[in-house]
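Here's a structure for you.
Coming up: chain A.
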Amino acid sequence: MDAILDILNELNPDVDYRDRTDLVDSRTLDSLTIITLVSELEDAFDITIPAVEVVPANFNSLEGMWKMVERMRESGL
Partner candidate 1 sequence: MRLPQPLRFVLRLCIAVAIFLGLLAITSRIVMPKNNQDEFGQMDSAANGILGEPADSIDVVFLGDSESYTAFSPLQLWHERGITSYVCGTAGQPLPYTYSLLGKALSKQSPNVVVLETNCLFRDFTPGFALLRAAQDAFPVLEYHNRWKSLRVEDLTTAPRTTWTHSLKGFSIKRDTVAADASGWMAPSDELADIPILNRWYLEQINRLCREHGATLVLVSTPSTVNWNTPRHNRVAQLAADLDIAYYDLNTGSTRVDIDWTQDTCDGGDHLNIRGAQKVTTAMGSILGERSELTSHAGDGAYVSWDEAYAVYARQLEQ
Partner candidate 2 sequence: MKSYFSLTVLALFLPATMLCYQLMPRRLRWLVLLAASYIFFWSISGKLLVFLLISTGTIWLAGIGLDRLLRERASRLRAPGANRRDIKRRYARYMRFVLAAGLVVNLSMLFAFKYLSFAQRLLAPLATPLLAHAGITFPQEAVALAAPIGISFYTLQAVSYLIDVHRQSISADRNPARLALFLSFFPLIMEGPICRYGDTAQALWAGRPITAENISRGGMRILWGLAKKVIVADRVNLLVKTVFEQYGSYDGGVIALAAVLYTVQLYCDFSGTMDFVMGCGRIFGVTLPENFKQPYLSRTASEFWQRWHITLGTWFRDYVFYPLSLSKPVKRLTSAARKAFGNRMGPLAASGVALLAVWLGNGLWHGAGGQYVLFGLFWFVAIWIGGLTEPFAQALCERLRIDRASMPYRVLQHVRTLAIIFVGELIFRAQGGSAALGMLGKLLGGFTLESFANGTVLGLGMDAADFVCVGIAVAVIVAVGILRERGVSLTTWFWSHNAVTWSAAVCALAIIAVIFGAYGAGYVPVDPMYASF
């Protein structure tokens, strides 16, 4: 999860991502940022994230992102 936090901090250092559960709903992460984030996550964890996974539930919090990354790793596409 720290790796994800690093990526996020690099994208926008002004935000504290740790205890938030509303990153998408509060528009802290907008669609362009999410695309960049997806690209970075795919590179960092060697996974493929399909469009169907880009939903608020998966990106609203660090936990959501981490769970999604694990799921993608498991399904080993």
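Simple rule for what comes next: contacts are C-beta pairs under 8 Å (C-beta built on N, C-alpha and C of every residue); 3 or more make two chains touch, one makes a residue touch a chain; residues count from 1.
A word on the picks: all candidates are chains of the complex that A comes from, given by their letters.
Since the model is a prediction, treat every value here as computed from it, not as a measurement.
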item: Chain touching chain A (counting every copy) in this complex, out of 1 or 2; value: 2
item: Sites on chain A touched by candidate 2 in the complex; value: 10-11, 27, 30-32, 35-36, 38-40, 42-43, 49-52, 54-55
